[in-house]
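Every protein chain except one is present and positioned as in the full complex.
Let's turn to chain A:
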Amino acid sequence: MADIAFLLLIFFLVTTTIETDAGLDRMLPPIEPPEDDVVIKQKNIFTVNVNRNGQLLVEEELMDIKNLRAAAVAFLDNGGLKPGEEGYCNYCKGERDPGSSDNPGKAIISLKNDRETKYSVYITVQNELVAAYNELRNREANRLFGRDFTDMEQEYLNPETPETVREELKDKVKRVQDLFPQKLSEAETSKN
């Protein structure tokens, strides 16, 4: 009896890992702004403004938070260039509206918040935008490799994954990320 208890004790000692906090990962912008100003066409920018009451103004129109993800997906997946033009997006399944983004590589989401906005609203908006990227990346990962991108990324980041598997996953993860690069810019919060 005692032996079994000890074995159990040792087993759990060895296998237990303590759960870390779940959350959204973000990179902060570098402190010095890049020297040369790049000109970005207005149609390649998807602007999201959040006011102090938590209302959203998306592309100059009032929008409910429920519709934000679909709107972001439509923008990123648009692929407005014509076949044959440089940068034509052959995997996009969007509207191909020439007035929206050229291709996912050029599409930028610009998020602007008010200083009085509540943090919970900010997280909800971030969540929807990350979800939009994940949705598209999952679609491509399923088409190319037959599994979800989020699943692949999680396995890649897990330090317990063997080195050989990691090397293989690295290329796949990179490839899907390059199809839909996450370009989410946060403008400085405005005073009013």
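Criterion: a residue touches a chain if its C-beta (ideal position, glycine included) is under 8 Å from a C-beta of that chain, and two chains touch if they have at least 3 such contacts; residues count from 1.
Throughout what follows, contacts and distances are computed from a predicted model.
This figure omits one chain of the complex; the name its UniProt record holds, of "succinate dehydrogenase", "ATP-binding cassette domain-containing protein", "YCII-related domain-containing protein" or "Biopolymer transporter ExbD", is "Biopolymer transporter ExbD". The chain that is not drawn here is touched, among residues A:Leu24, A:Val38 or A:Leu62, by A:Leu24.
The chain omitted from view is touched by exactly one of A:Leu9, A:Ile40 or A:Val165, namely A:Leu9.
Panel shows chain A; residues 2-3, 6, 9-10, 13, 19-31, 113-120, 122-124, 126-127, 130-131, 134, 150, 154, 157-159, 188-189 of it touch the chain omitted from the view.
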